[in-house]
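One structure below.
Now for chain A:
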Amino acid sequence: MSKRKKKRLILRISILTVLIAAVAYTLYSTLTDEEKTLVKAGDNAPDFVLTDLDGKQHRLSDYEGQGVFLNFWGTWCKPCEKEMPYMESQYHEFKDQGVQTIAVNVGESDFQVRNFAEKYNLSFPVVRDAQRDVYDAYSIGTLPTTLLISPEGEVVDVVKGEMTEETIASYMEQIKP
Partner candidate 1 sequence: MTQLASISSTLLYVAFVLYLIATLFFGGSIKSKKHTNQTGKNRWATIAITITIIGFISQLGYFITRWIAAGHAPVSNLFEFITFFGMMLVAGFIIIYFIYRAHVLGVFALPIALLVIAYSSMFPRDISPLIPALQSDWLAIHVSTVAAGEAILAISFVAGLIYLLKDVDLTKKGKQTFWLEAVLFFIVIVAGFIVSTTAAQIAGYQSEFTYVNAEGQEQVEQFGLPALVVPHQGELMTEGNFASSIEMPAIVNAARLNTVIWSLISGTLIYLLIRLITRKSVSALLQPLVRRVNLNLMDEVGYRSVMIGFPVFTLGGLVFAMIWAQIAWTRFWGWDPKEVWALITWLFYAAFLHLRLSRGWEGNRSAWLAVIGFAIIMFNLVAVNLIIAGLHSYA
Partner candidate 2 sequence: MNEITCKCGHVNPEGTELCLSCGRALTADAETKKTSDVMRYEGMARRSQTYKMSVIDKVWNFFSSVKVGVWLIFITLAASAIGTIFPQVIFIPPLEPPEVYYEDRYGFAGKIYYVLGFHDLYNSWWYLLLIAAIGTSIIIASLDRVVPLYKALKNQRVNRHVSFMKRQRVFTEYTVQQPAEKVIASIGDNLKKRRYRIREEDGHLLAEKGRFARWGPYVNHTGLIIFLIGGMLRFVPGMYVDEVLWIREGDTMPIPGTKQEYFLKNDGFTAEQYTAEEDSEVFGETINRVGAIAKNFQTDATLLKREEGTAIGDESKLTEVESHPIQVNQPFKFDNFALYQVDYRQDEIRSMSFDMVNKETEEALGSFEVDLFQPEDEYKLDDEHRVELMNFYPDFSGFEDGEPQTASPVPNNPAFLFKLYSPEKPDGEVAFIAIQESLEPLGENEFALKFSGIETRDVSGLTVRKDLTLWILGLGGAIFMIGVIQGAYWNHRRLWLKRTEDGKLLAAGHTNKNWFGLRKDLEYAFNGTGLAQPKDHMEENLNKKASGDVKEEKNNDTTS
């Protein structure tokens, strides 16, 4: 008799456990649903190839062994504009220490990007993602967004919004090989 009772208790406990686990998982997923970034810290950065203003192709995997400071931006976006000169000066600071800077313009014309790059004298590669292909693949959302990619090709951090010169420097420091 008590054997049966024990069996019943175990059955009840297991059913309730399964139910609680299912509910907890659903609750967790719903409440964390808002940030749906596909690419997050810890992921491997998806490889891509984009062309810069001089017609040179840049493939992310070609930079293996270097840290990559990957900035998504637009000419119309004020914070992007503001951080560009900082990126420019830090680029010079870190390029010989193995940190590459790539600025990905999202969906604008060659004219606008070129105009902008000339205005700020940008010397790091500025590539155009005309059809928002890479932008989608990285599910960027708002501009500016910057990804810090380690020499091993792993995303170290995803930075949303504007950066100061100091933070740019510290980020680049982070991904030095």
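Following the convention adopted for this analysis, a contact is a pair of C-beta atoms (placed from the backbone, for glycine too) under 8 Å apart; a residue touches a chain by one contact, two chains touch by 3 or more; residues count from 1.
If you want to know what made the cut, all candidates are chains of the complex that A comes from, given by their letters.
Since we're looking at a predicted model, the values are computed, not measured.
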Chain A in this complex: which of 1 or 2 touches it? 2
Which positions of chain A touch candidate 2 when the two form their complex? 1, 5, 8-9, 12-13, 15-16, 19, 22-23, 25-27, 29-31, 33, 46-50, 59, 74-76, 107-112, 115, 129, 131-134, 136-137
